[in-house]
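Supplied in C-alpha cells, the structure appears directly below.
The other protein chains are all here in position, but one chain of the complex has been omitted.
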Amino acid sequence: MEHTHSEHDSKHEPPVTYAEVNDTVLKMMEPPGTGWYLLFFSCIFLLSIGAACWFYQMWSGFGESGKSHPIGWGTYITNFVFWVGIAHSGTLISAVLYLFRAHFRQPIYRLAEAMTVFAVMTAGLFPIIHLGRPWYALWLMPYPNERALWPNFRSPLLWDVFAVSTYFTISATFFFVGLIPDIAAARDRATTKFRKVLYGVTSLGWRGNHIQWKHYTAAYLIFAAFATPLVVSVHSVVSWDFAMSIVPGWHATIFPPYFVAGAIFSGVAMVVTLIIPLRKAFNLHRLVTPFHFDAMSKLILVTSGVVTYSYVTEFYTAWFSNNPFERFQFWFRPFGEFWLPFWGMTFCNCIFPQLLWIKSLRTNIAFLFILSIFINIGMWLERFNIIFQSLSREYIPAAWGGYNFSPVEIGITVGAFGWFGMWMTLFIKFFPSVAITEIKEVIPPPMRRASSHGSGH
Amino acid sequence: MVDSSTRAVVGIFTYMDDALEAVKKVKAANHEYRMYSPVPRHEIEEVTYPEKSPVRIVALACAITGCIAGFALAILCSLDWPMRTSAKNVASIPAFFVPGYEWTILFGGLGTLGAIFVFCKIPNVLRTAGYDPRFSHDKFGVVVACAGNQVDDVKKRMMDSGADEVDVRESL
Amino acid sequence: MTGERQTAVREFPTGVKRSFLVSASSMINKIRFAFAGACVLTAAALFVGFKGGSVTSAAIAQDSATQSSDYPQVGVRTGVFNDGQAALWDLNIWDHFHYFGPPQRARGYKPDQPINFSHVIHVQQNKMECQYCHWSVAKASYAAIPEVETCMGCHGALVAGKSEQGKKDIEKLKEYYKNGQPIPWVKVHVMPDYLKFNHKRHVKAGVSCQECHGQIPEMEKVERVSSMKMGWCIDCHRQRGASIDCLVCHGHK
Partner (left out) sequence: MKGELVQLNGNRKQAETQSGEGLVNITRRRFLQVLGATSAVGAAACAHPAQQEILPYVKADPEQIPGVAAWYSSTCTECSAGCGLRVRTREGRAVKVEGNPNSPVNRGSLCALGQSTLQSLYDSDRIRHPLKKKGMTPQGPVFEQTTWDEVYGKINEALTNATNKKVLITGEPQAAHADLLTPWLSQLGFGQVVWDPMQPVAVAKASELVYGTFGVPTFSIDKADVVVNFGADFLETFVNPVGYARQWADSRRSEHPLRFVHIEPRLSLTGANADLWLKSNPASEVRVALFIIGQLIQRGRTQGLPGDTLASLKELTKGITPEAVEEETGIAKEKLLLVAQYLSDADSSLVLAGGTAASTSNPLPLQVAVNILNVMLGNIGKTVNIAEMAAPKSSASDLATAIADMQAGKVDVLFTYGTNPGFTFPAAYGYDYAVNQVSIKGGNKKAGLVVAFSSFLDETAQLADYILPVHTGLEDWGYTRPTQDAISIIQPSMRPIFDTQSVGDVLLTIASNANKSIVPADITSFDKFVKANFLNATSAQAGGDTEKFWMASLEKGGYFPASNNNGSSKVAINPSIFQLSYGISRPHLHDDELIIYPYPSVKTFDGRAANKPWMQELADPITQAVWGAWAEIHPDTAKRFGLKQGDAVILRTDDGEAHVPAYVTEHVHPGIVAIPLGQGHSAYGRYAKSAGQGSVYGLLPKSIATDADSLQLIGGAVKVVRGLGNGDLVTVQDFSSQLDRELSRTTIIGGAAAGVAHAVGDAHASGHGDGHGEGHGGHHEPKQMYEQREHPLYQWGLAIDLAACTGCSACVVACQAENNIPVVGKKIVNQGREMSWIRIERYYDSIKTEDGGEELKVSFLPMMCQHCQNAPCEPVCPVYATYHNEEGMNAMVYNRCVGTRYCSNNCSYKVRRFNWFQYEWPELLDWQVNPDVTKRTVGVMEKCTFCVQRIAEAKDIAKDLGRLVEDGEITPACVQTCPTQALTFGNLKDSNSKVSKVARHERAYKVLDHHLNTQPSVSYLNDIRYKA
C-alpha cells in the first residue's frame, strides 16, 4: 500500500488507518437501499427466466436447446468454459499474486475470490444443464451403487467432475478462511440481531489471538500454494475436454496454456467490470486507486498478448501439420460461413486491448469498463468459436451442419448471469467485499516508537 | 490452578510496540497470556510464537493421502468391472493422473482447513475471557490469566508498557 | 461490555488443554444427543431394512421343509449381503418407502390379482410343475402366463373349487373364458423397458425359478422378493462365470 500512501501524501490526505479501513468496508454492508433491492430483484428475475427455461427444456426434451447433429455442444458448454474462465482470475489474484506478494491485489482480491466461487457455482450448473438426462447427473460421481457400476475415469468429462468439484471446494474454502477474521470484525460491530447471529455463526468464534494468527497465516500460505496449481490445472482439464478429442480444431496441444491464459484474461476483465461500479457505489476510491487499475490493465495487456499468440499458433500448427481437416477448419473459421464470431473475437480479444499501451487509457475508468465488457464478449465468442465452428465442419462433409439458436438456451444463459449476480449482490451486502485484514496488513501498524522493522512485509 | 479466584487481566493498547513490550514483560513473569491483534504481524509472531506451525505437516500428510486415494479410486474402480474403451488399457495410468492430482489438492486443502479448526480451536462457541471487540478493529490486546494475588503485578507491567487501559475481569 | 465480562467463560485454564466442548451450553449437549439418537435410529432403520419386509429364503426353507419336496428347496439368491440384494446399500427400507422408484420395482410388491390364484394349492398341494402352466419358459425369453384355455382344462368341468372364495374365483375364470377375454393379471416382476431377460438361457443354465422368484409354491399371493436390480444380477453372473458384457442384457429386448 506504499503507493496508496505516497499518492495520498501528495494530495495531502492523511494515511489510511486501521479504523478507517474497518469503517469504510463495513459501511458497504449497511442495510440495503433501493438500488440494492433493484439490483437483487433484477438478478432474481433473470434467474427465474433461466430456471423456467431449464425446466421447460427438461420437460419438453433437450431439443429445445439449439444443439443439433453434428453440433452436440454449444451454448451450454460455451457458458461452462466461460464461467470457469471467469473464476480463474479470482484464484489468480487471491492465490498466485499472494505468493508473489503483489500488493496491488489486496483491495480487489476478496471480490475476485467471491467472483471465483460464484462463477464456479454458475459454471458447475452447465454441465448438468447440458446433459440429455440431467436427472442422472449423479452417475458421473464415483459413488457405490446398486448397479455395481463405476464411471469411466478415462473420460475427460469425468476429469471435469474432479477438477471442477475440487476447484469449487478449494476456492470456497480459501475464500471462507480468508473471510473469517473479517467476519469477526463485522460481528464485533454488528448492530442488528440478525447480523449478530449471522456473523457470530460464520466467524466460527474467531478471536484473533496470537496462536490463531500463527496457524492461520501458515495455513493461508498453504491454501495459496494449493490453489495456485489449480489455476493451471482446472482450465487445463477443461481444455482437455476438447484437446483429448480428435475433432479438427480441438485436437491441439496448445489448448491447456491457451485456455489458462484466456481464463485469466477474461477473469481480470470480469473483475474490472465488477469493481468499477462497486468502487463508485461504495466510494472505495481510497482503497481501489488508479494504481490498481493500471496494474490490472497491464495484466490484461499481457494476457491479451498470450491469447493472441495462441490464436496465431493454432493457425500456424494447422498449416504446418499439413492435415487437410485441420487446414480446412482454420480456413473455415475466418473465411467460412460463420466468420462473424471469429472476427468479433479477434477484435475484442486481440485488437481492442492493444489500446492499453497508452498509459492514460490504463487508468481511464470509463474506457476500462467498456473494454472489459468487450473482452467478456470476446472471450465468450472464443469458446463459442472453438466449440461450434469445429463441430460444424468435421471429417465427413455429408455430416456438416449448423446451429439453431433457441430462446431457451438464451434464457438459460441469461439466467446464469442472474444466478451469479444474485450471489454477488447478497455477498456484497452481507459480507465484507474488500479484505479488511489484508488491507490492514499492508498498512504500517501503529507504533509509538519509530520502528526498525519498517512497514508492510 | 484452575479455580474461581483466577482473574483475567486485559490490557488494551493502541500501539503494537507497546503491546509487544507488555507481552515480553508478562512472559518474563511466566504468565499465561493471549495477545490479540486486528492483523497478523510477523513482529508479533517473533515474540509470541517463533516456532513453525504444525499445519504444514498436516497439509502434507493429507495431500499425500489424497494422491494415493485418487489413484486408488480410479484404478480400483476401473478394475472392478474392466471395460475396454477404444483399445485403451483398463487401468490407464496417464489418464488417472487427473483424479490423483485433483484429490491431492482436495485432500490437502480440506486437511489444512481441518488443521486450522483444530489448532486455532474453532469453531468456538464459547465466550472468551478477556476478549474485546476493539481487538478486531484497531486495538491490540494482551490478556493474562492469573491468580488474584498476581493481578496487581500484571496490571503494573501492562501500564508500564503503555496500555491505554487495563481491565480486570472477575469471574473467569 | 461489562455484561459480557460477567458472563465470560474461560478460554484457557492454565496448564489444561481445553477440549472443544468443555463447558458446553445445554444447547450443545442437546445437539449432541440428537445426533447420537439419530445415529441409533438410522442403525435400527437399516437393520429393519436388511431384515424386514420380504419373505426371506431362510424362513421359507424352514417352513416348507416339512411340507413338500416336489420342488427344489432353493432360496432366493443371496445378493451381496442379504436375500435379493443388489448391493450392501440396496436396502429394503428404500423399497418400502419407494424412494428410488415405483412400488412395482421394489421388493415386497404384492398386487391384488383379478383372480386369487394360489400357487400353494396348485404347486404345493397338487404338485403341478411350474412349466405345466409357464410352458414357454424353456423355449423363449418370456415365461408365458398360461392361456385361459389351460386353466379351463381342469376347471372347465372337473374342478369347481372347495372354499367359497375358490368357487367364486373359478366362476370368474369361466366368465373370462366364455367372453373370450384374457385375464388381466397384474404383473409382479416388472422389469424396465431397456432390458433383455431371457428365461430360456437361465433355465437351461440350471438356475432354478426360486433363485429369482422366491418360493412361489409357498405364496398365496405372488410377491416380489428379490430386488432384481442390476448389482444383484451381476453378482450371480460373476459367481457363475456368466458374461457381464452389457450387451447381453441391454441394447435389445
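Here the chain labels run A, B and C in written order, and each chain numbers its own residues starting at 1.
One rule holds for everything that comes next: contacts are C-beta pairs under 8 Å (C-beta built on N, C-alpha and C of every residue); 3 or more make two chains touch, one makes a residue touch a chain.
Computed from a prediction, not measured in an experiment: that's the story for all the values here.
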item: Visible contact partners (per top-of-document touch definition) of the missing chain; value: A, B, C
item: Contacting the left-out chain in the complete assembly, out of A:Leu38, A:Leu99 or A:Ala137; value: A:Ala137
item: Selected residue (touches chain absent from view) among A:Asn152, A:Ser165 or A:Thr317; value: A:Asn152
item: For chain C, the residues touching the chain missing from this view; value: 97-104, 111, 136, 139-142, 144-150, 176-177, 180-187, 190, 192-196, 198, 200-201, 204, 245-248, 250-253
item: Interface with the unshown chain - residue positions in chain B; value: 83-89, 95
item: Residue numbers in chain A that touch the chain omitted from display; value: 55, 58-63, 67-73, 127, 130-137, 139-140, 149-152, 154-158, 161, 241, 244-247, 323-325, 328, 391, 394-402, 404
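What we mean here is this: only the chains that are shown with their structure count from here on.
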item: Most widely separated chain from chain B, with each centre as the mean of CA atoms; value: C
item: Approximate Å spacing (C-alpha centroids) for the pair chain B, chain C; value: 53
item: Centre distance in Å when chain A and chain C are each reduced to the mean of their C-alpha atoms; value: 50
item: Residues of chain C touching at least two other chains; value: 11
item: For chain A, residues that touch 2 or more chains besides their own; value: 148-149, 207
item: Touching residues on chain C, where the partner in the complex is chain A; value: 11, 86-90, 227, 229-232, 234-235
item: Residue ranges of chain A touching chain C (in the complex, touch as defined); value: 144-149, 207
item: Of chain A, residues touching chain B in the complex; value: 17-19, 22, 142, 148-154, 158-159, 162-163, 165-166, 169-170, 173-174, 177, 180-181, 184-185, 187-189, 204-219, 222-223, 226-227, 229-230, 233, 237, 437, 440-441, 445-449, 451, 453, 457
